[in-house]
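Note that this complex is displayed minus one protein chain, with the remaining chains in position.
Take a look at subunit A:
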């Protein structure tokens, strides 16, 4: 095929990748301020798109690493062809779309690098990839970053709570953190623009160098920067509209479908259908679905074996066993065993049912808001 045509095709594909990248990552920046009500969804998404656009123009350092570091190209190295970049991009785009469909917060950049490396290994050979650089600049940061940031966030959150603590019943001003969230999420969007738009710039520059349209070792050209910035900004805005639509429908399934109506323990209709994920810990520490928690007979009775089918009583009355299948009999036996071998109540053991997951905002049982 004509070289110019392939190069044009690869550039178009890179811009598609850039679009999916922005599409994929809006939520990272803007889900938190929308969820806490710090910003209106439309404002948040627009701001994210604009900041991605601005961020893409700010610097081209990452682009230079991508176009000039990982694969040994140019004089003395191997000859990388636009076909290899094409294959790598296809892999990365497919991965991006699947993870987006499944709702996985996966890294678009690592998908891109992986695609390029794999394509280079098949197209040229293992020696074409500088594995030292790959390990030091791609794999290691991916492993270290979550741990480091987790520790930093832990310390910072502890500090914030410590500084703003007050006696119960007094205003502590913690509502003001929502204003700070506007800035922090804006910075995340800006950083996303400076980082991820440049990966695509790097790929396009690499293609242009490989096709012989650009000098080896030079930075991205101005039109590459502009188109990449636009592609990621449009992608961010489009992806954000999905969030707005989801939020418009409500953060949870509010409408009770007839088949899903649940009764509470007294047989009344539950006022609201509880979100299906809400689980509760019973006093033995096992996770159970909340609506499964059944009222128990008083403890004294249970200790005597009342209120539950007991194997000894069943065995003593063979007439009651008639009509029960083997499975049913086993079930009874197992239940009786569980009742008998249950350890006695420990002092200070929590008997109350507490939600294990953060409670739903509209759920009648709310966890303590202030620590």
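Of note:
Definition applied: a contact is a pair of C-beta atoms (placed from the backbone, for glycine too) under 8 Å apart; a residue touches a chain by one contact, two chains touch by 3 or more; residues count from 1.
We take it that contacts and distances are computed from a predicted model.
Of the names listed as "Peptidase", "Response regulator receiver protein", "Heme exporter protein B" or "FAS1-like dehydratase domain-containing protein", the one that matches the UniProt record for the absent chain is "Peptidase". In the full complex, subunit A contacts the hidden chain through residues 34-42, 58-59, 61, 132, 135-136, 140, 144, 148-149, 151-153, 155-157, 159-160, 163-164, 166, 169-180, 183, 187, 190-191, 194, 247, 251, 361.
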